[in-house]
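Let me give you the structure first, and then I'll get to my questions.
Here's a slice of the assembly, chains where they normally sit.
Going by the order they are written in, the chains are A and B; count residues from 1 in each one.
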Amino acid sequence: MNKSRLEAFSDGVLAIIITIMILEIKVPEGHEFADLKPLIPKFLSYVLSFIYVGIYWNNHHYLLHGLSKVNGKVLWSNLHLLFWLSLIPVSTGWMGEHNFEKASLALYGIILLGCAIAYIILQKIVLDVEGKDSLLQKAIGKDFKGKVSAILNIIGIGTSFFNEYISGACYVIVALLWLVPDKRIERVFDSNN
Amino acid sequence: MNKSRLEAFSDGVLAIIITIMILEIKVPEGHEFADLKPLIPKFLSYVLSFIYVGIYWNNHHYLLHGLSKVNGKVLWSNLHLLFWLSLIPVSTGWMGEHNFEKASLALYGIILLGCAIAYIILQKIVLDVEGKDSLLQKAIGKDFKGKVSAILNIIGIGTSFFNEYISGACYVIVALLWLVPDKRIERVFDSNN
């Protein structure tokens, strides 16, 4: 079973997800700079989601790089992850359209949590294929960052009903956590290749 | 003739089909959770179609994996399959927009049947190229699942005029039939590679 088509299909879907989000930012009707003002929340939510999809692409890249064999479980858990990621544009649009209103922040968090759980499942399945002594297992270790992200996500969802700022801050912190490239994985693979 | 471009183009089209369906789910106008309620049928029809396109990608992956030579017939029967698959987003949108109304269920079934027939044609052409004693022929066997799916599809179309639930159930059962990874194909290839 060849891994390259799995990667190509995932790259295609991720490339489309990251790009169609821009379609939520409609061309403003007026022609003054002031007409761009209502686009600001949309733009900010676009930036945040762009970073999130970028992070998932990045991690997906590393994860599949360490995979040596594709089976049915890997294919479907990968599609499951892509499904959750495909919901990001709609919830990003809702959040931007309504200026980070409580419900839209909660929904955004729920979808991010869905993505995080789907990623953890995919990672578990890939690790099952590779075995406990694999390079990938060493690289991922206890997946501290993954767990912290999921917890921050849940806090973001919970607080979204009371305070938009705390909730938004949670989502931004998760993004920043991952924006820093994962030195662990790079280090382990570099020292072995 | 190189197979990789055929796969790359098909992956591209399938990735776009699976992702643009989300564009049918428009951002709700209100900002309360209650405003998401009308999106439920759209979401459910999206989930169903996502699974269907995923299944076709999966099967297409296995089918072309077993193909050794590309010719004009393969190219055109592949495009024919992609054509039918490209109609899924519109009929999914119609079904979701009108809460699984009779006519929309019938149209959805007709398009799924078109996809199924196009797939059977492509499979036949690939098998003609590979020959009767090929691994692929052994893996596919009598294509029991493919035939059952087509029959359930036809039942779904027929019953859609009388009862939406039976019709919908047919389409869901077909999806579930395929969601279980095709052990046969995996087994045959694994034991030979």
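The rule we apply is simple: a residue touches a chain if its C-beta (ideal position, glycine included) is under 8 Å from a C-beta of that chain, and two chains touch if they have at least 3 such contacts.
None of the values given here were measured: they were computed from a predicted structure.
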{"item": "Assembly size in copies, with 2 chains present", "value": "4"}
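Just so it is clear, only the chains that are shown with their structure count from here on.
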{"item": "Chain centre separation in whole Å, for chain B relative to chain A (CA means)", "value": "26"}
{"item": "Residues of chain B that touch chain A when the two form their complex", "value": "7-8, 11-12, 14-16, 18-20, 22-23, 25, 27-28, 31-33, 35-36, 47, 50, 54, 57-58, 61, 65, 179, 181-183, 186, 189"}
{"item": "Interfacial residue positions of chain A with respect to chain B in the complex", "value": "1-2, 5-6, 8-9, 12-13, 15-17, 20, 23-24, 71-73, 75-76, 79, 82-83, 86-87, 89-90, 93-94, 97-98, 101, 103-104, 106-107"}
